[in-house]
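In this view, the complex is presented without one of its protein chains, the others remaining in place.
The first chain written gets the first letter, and so on, giving A and B; residue counts start at 1 in each chain.
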Amino acid sequence: MASNEIIMGMAASTLGTPVADASDLTLGPSGTAYETVIGLEVHVELATKSKLFCSCANESGAEQNTHVCPACCGMPGMLPVTNKRVVELGMTAGMMLHCHINRTTTFDKKSYYYPDLPCSYQVTQWFAPICVNGSVHIETSKGGKDIRIKQIHMEEDAGKLVHSAWTNTTMVDFNRTSVPLCEIVSQPDMRSAEDVVAYLERLRALLRFAKVSECRFERGTMRCDVNLSVRPAGSDALGVRTEMKNMNSISAIERAIAYEVKRHIDAIETGSEELVQETRGWDDEKGVSFSMRNKETAADYRYFPDPNIMPVVIDDAWYASVEAALPDFPEVVRARYIDELGLSEYDADILSGSRACSDVFNAAYAVCGQAKETANWIISNCLGFLNRKQLTADELDIDGTALGKLIKLVADGTVSSANAKRILAALFDGETDPEAYAKRSGLIIGEGADDLVPGVIAKVLAANAADVEAYRGGREKALQPLIGKCMKELRGNCDPKALRQQIIDAINAG
Amino acid sequence: MYIALDDLILTKDLPTTGGSLMLKGYYSPFDAEVATRLTGAGHEITCKAAVGEFACDLLGETNFMGPTVDVDGNLCGGDIMVLMNNDAEAVVGLDVNGTPRRSAAVSNHICLKTSYGIVSRYGTIPLACSGESVYVTGVTSATCQDVLESIAGHDPKDGTSLPQERCVAAATPGEVPATVGVCRSLVEAAGPDVQARIQKVIAKLEARGVRVEWVDDSMLLAAKPAWNILMPAELCNNVSRYDGVKYGYRSQDYETIDELYTNSRTEAFGDVLKTVILFGSDVLFTHNYLAKYDRAMRMRRLVVERFQELFAQYDALLMPACSKLAFTPADVEADKFIAFQENLFTAPASISGLPALVAMGVQFMGPHGSDANLLRLSASLGACAWKEV
Partner (left out) sequence: MDKDSLKGLERLNQLALTPQQVDDTLAFFQLRQAEWDALAGIDTSDVERMVHVAPMETVVREDVVSEPFDRDELLEGAPDAMDGYWQVPYVLE
């Protein structure tokens, strides 16, 4: 039985910081080498159906204020009731990132005024976050290292503001208010943009694999604030830290880091500006960061426990059920595909690269037992299909068992591979029984077709005497148009090898 | 029965103002659970009763329309006015800082502040959520019992709502309290008319064979300072949503969003509320939190534990509901924050979530879930609004 003691994430000042790689250092104008110290706060939108504290739909892209209730638009009277799935995804994220899960976790109010915050407070976790003290392993050109996670906590998202310069107004959409987020706070263990990119990509892969979040920067389901400071190489003390927000893509983050490091070093060496601890926005178009500081001093958020929300106590049974539902880590899946199933590294990379693909592969393989075939079907046919629709591998949404059945039907000779592609299209439409579909659509080889074949062959031979003569004369290739025409007549419902032989027999006989 | 709701209970068909200009004319898109249950039980909601601005005051005098005063020139709660005008037989509302209990005490009515968690707070204007609870005020104990049975019950829409069995048990009359402890310090803190009233009630109790003893209630005196920290802090946070953006009052005078917020709130809020807001936000500041809000939560535990000790020996406790049996506008003019002195008597029940019953101008308290038993006690004493004590 795990202890109920609440553990907080380690404070950065108590940590021994990893030593920088010489190639991570940046030279200032004076020739001094500087080390960049970076910590990230990543927010991911959790993949739940409803919001964190009310039952409005958690769906992006909807028309403004259509997923809103009195609670999430700041009207009085509705009380918050915690979404169980949010806690489970918080636990899942913590387990994927090797965190300690606090078995008693609570929610607190954080107060400030902004039009996208309907109650003028956000419910978050300050006193007892759900997960603490984890780590993420990254590999870069400098080798491998662990980036430590300070904590993960659950909190509500705010609404969206739409600014209209021509009416000089701002419009408020509360659809996104109270959408559940996990905030993942790292220790300041990153030393370069390369570290940051590797960390974000790894985080994204793990959280997508565990279906915690779709983690897409361009849809705002993954956001990142960068905390950055510089210090002379070899120094132990941390420099002035600035926080950067509003980078909309990983490449924007890289540009922002490069700019900000230079700005810090310039400020330190030339005194061109004063370096203050502040929040800065990133303007990707202009390629500059700008101060977002208020004229007043930083607000005190006045955290206190939300009296309407009871503590969430995670007992052993609940913990075990979430642990049991964890997927294998992607690299474990990849290794199994290569070592046990004999797939190529290329195939294994793709299949283990997304939860959707590996789920479909695993289900299909379980039915048909043919690893290479299944891999080909997914990589060539399925992903090709998605590609044409400009969808990514993560969006593969077909029934894996059905795919396995389809592969078996082709292997059995029940269905030709040409027609199998038609059936695959049906699977993308939600079909789960390929055999039934094939029957309905008359795509089964030999179903009544045996009677048809001799008649069709006779008809085609009679209509193509020239090709028949050419074949009799020794031209093998003349067989091909005959086969093709018979196939067309039979609508592909035949075994090509058997058909070829039957045509040859018919030519020889007549 | 005809029932009125106080203006902290949200309704779709009648406006809910919370006593503030900020919510003048506000129609809620949904009904409070108590409203739904009352109509479901066959009662009719007749009207809303006026309250002080977000329940911060003594007897409703900070309502944006002004104080309610009875024929004798005394301050009178809006809920009592509804009963005296025969606009309803009972009033159901939210007790945040003891106003409903004080109203009942000065007008000889019966008011039960229910045990925390047995009546749903879904659809009540949230103010001091850690302790506020629904009350019912009526002319007789039987009226209050009837209403209690209609509204007590588990509600999954309220995350603090207790399991159904506990709600039902609280509304089911059990043993009449046979032993009563009289809170010495609280009685000594009250004025002579209340002290005399306490003596009368003691005599009535003893005449009915109840064992009455004076008890050491000194720990209970800590309830007021602690509640005066917790309640303003939570209230400040809960009224920060009233910002002129989404509904309610918006100033005509603004250019920037900042001005919209500040001017709307400044124009729409009264001065008592403003003070409470500022004080409440201060006790939550990082440098104050441990010494103020956090310590107040620990003080709450000490008060609750003291109550547990007392209720192990006594079925009920007797104490004043307020320092005197009548208040005039002059009392409030002398000290507009008088509620923050008077809640010496009401804070023990507010901070602990225990049930409190006011009858005959005095206050009884019992252990959590003894709501119906307290009503049996007042019934056995013959308490009735029309009967002089």
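Heads up, the rule we're going with is that contacts are C-beta pairs under 8 Å (C-beta built on N, C-alpha and C of every residue); 3 or more make two chains touch, one makes a residue touch a chain.
Because the structure is predicted, anything quoted here is derived from the model rather than measured.
For the chain that is not shown, the touched chains among those present are A, B, taking the whole complex. Note that of A:G234, A:G287, A:P311 or A:G342, the residue touching the chain absent from this view is A:P311.
The omitted chain makes contact with just one of the residues A:I7, A:A33 or A:C69: A:C69.
Considering B:S130, B:S323, B:T346 or B:S378, the position touching the chain not shown turns out to be B:S130 (whole complex). Within the set B:V96, B:A169, B:C236 or B:L377, the residue that contacts the chain not displayed is B:C236. If you put the missing chain back, the residues of subunit B touching it would be 25-27, 29, 115-117, 130-131, 156, 159-160, 162, 222, 224-226, 228-229, 236, 240, 243-250, 254-263, 265-266, 269, 271, 274-275, 277-279, 281-282, 292, 294-295, 297-302, 304, 336-337, 340, 351-353, 368. The omitted chain makes contact with subunit A at the following residues, 48-50, 55-58, 63-70, 73, 75, 81-87, 106, 113, 115, 161-165, 167-174, 281, 296-297, 299-300, 305, 307, 309-314.
In the analysis below, only the chains that are shown with their structure count from here on.
Mean C-alpha position of subunit A lies 51 Å from that of subunit B.
The touching residues of subunit B, when paired with subunit A in their complex, are 10, 18, 28-30, 32, 121-126, 129-130, 156-160, 233-234, 237-238, 240-241, 243, 245-247, 257, 261, 281, 284-286, 289, 293.
Within the complex formed with subunit B, the residues of subunit A that make contact are 70, 73-82, 109, 111, 113, 115, 118-121, 170, 172, 300, 302-304, 307-310.
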